[in-house]
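Only a single protein chain was left out; the remaining protein chains are all shown in position.
Here is chain A:
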Amino acid sequence: MKTIDLQKHTVRDLNQALHDQVEECTIREWEVLEPKGQHNIACGLDQNLSVDIKGHAGYFCAGMNKKAHVTIFGNAGQGVAENMMSGTVRVKGDASQAAGATAHGGLLVIEGNAGARCGISMKGVDIVVKGNVGHMSCFMGQAGSLVVCGDAGDALGDSLYETHIYVKGSVKSLGADCIEKEMRAEHIDELTDLLNRAGVEEDPKAFKRYGSARQLYNFKVDNASAY
C-alpha cells in the first residue's frame, strides 16, 4: 500500500501518481491522509485501484472515475463522483449537492445523507443513499437507478427521462413529469441487486418506485403549463 499525506504533498502530486498507474500498475492499494476538504482528490482515475481517503474531501472527489474503487472516510463536497464511468465510490459520511451528477456508470454509495440535486442528469450510474436526498434530486435523470433509503426532498425526478427511482421514506413532492409507478417483480429484483451491491440491508418491498410519465418527451401545446 502507498500512503500519501496531503499536508506534505499536493493534490497534483497525488493525482499524477494515481494517473501514472494507467501505463503500468505497480501499486493497487492507496491511502490518502489529511485531505482536509481539498478539492479534486483522486479525479480522472483509470485503473483498478483501491483508494481510501481518510477524512473529508472537497468538490469533485473521484470525478470521472473509471474502474477504481474510492472510499471517502468522511464527508464529500459538491459533485462527488461526477461523470463517473465505472468503478465504485463510497462516501462514509454525507455528500453535498450534485453527488453523482451526469455519471454514466459504476456505483455510488452514500452512507449518510445527500444534498440537493443528487444524481442530476445521471446517465447510467447506480446511486444508493442510506439517508435522505435533497431537493431536485435526479433532475433530468436519463438512465441508471437512484435508491433512497430515507426521505426525498421537493421536486424529485423533475423532467425525468429513463432513470429508475426507488424511495423507502417520504417524498416531499414530485417534479414535472415524475410519477409513482407500480413496483413489479423485475423492479424488486433490480432493487434487491442494487441494495446487495451497496451492502445496504433494507427490505426492497418497503420501497416505492418513481419514473417518468413521458408526457414531456415531445413539445405539445397542452403541456405548456408544465414547462
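Simple rule for what comes next: contacts are C-beta pairs under 8 Å (C-beta built on N, C-alpha and C of every residue); 3 or more make two chains touch, one makes a residue touch a chain; residues count from 1.
The rule is simple: contacts and distances are computed from a predicted model.
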Among "Sarcosine oxidase subunit delta", "FMN-binding glutamate synthase family protein", "Acyl carrier protein" or "Cobalt transporter subunit CbtA", UniProt-listed name of the chain not shown
"FMN-binding glutamate synthase family protein"
Residue, one of A:H56, A:R117 or A:H164, that touches the chain absent here
A:R117
Which listed residue (A:P35, A:G55 or A:G79) would be found touching the missing chain in the intact complex?
A:G79
Omitted-chain contact residue, chosen from A:V32, A:A98, A:V129 or A:C178:
A:A98
Hey, which chain A residues sit against the chain that's not shown?
11-12, 15-16, 19, 39-40, 43-44, 46, 58-60, 63-64, 66, 78-79, 82-83, 85, 97-98, 101-102, 104, 117, 120-121, 123-124, 139-140, 142-143, 159, 161-162, 217-219, 221, 224
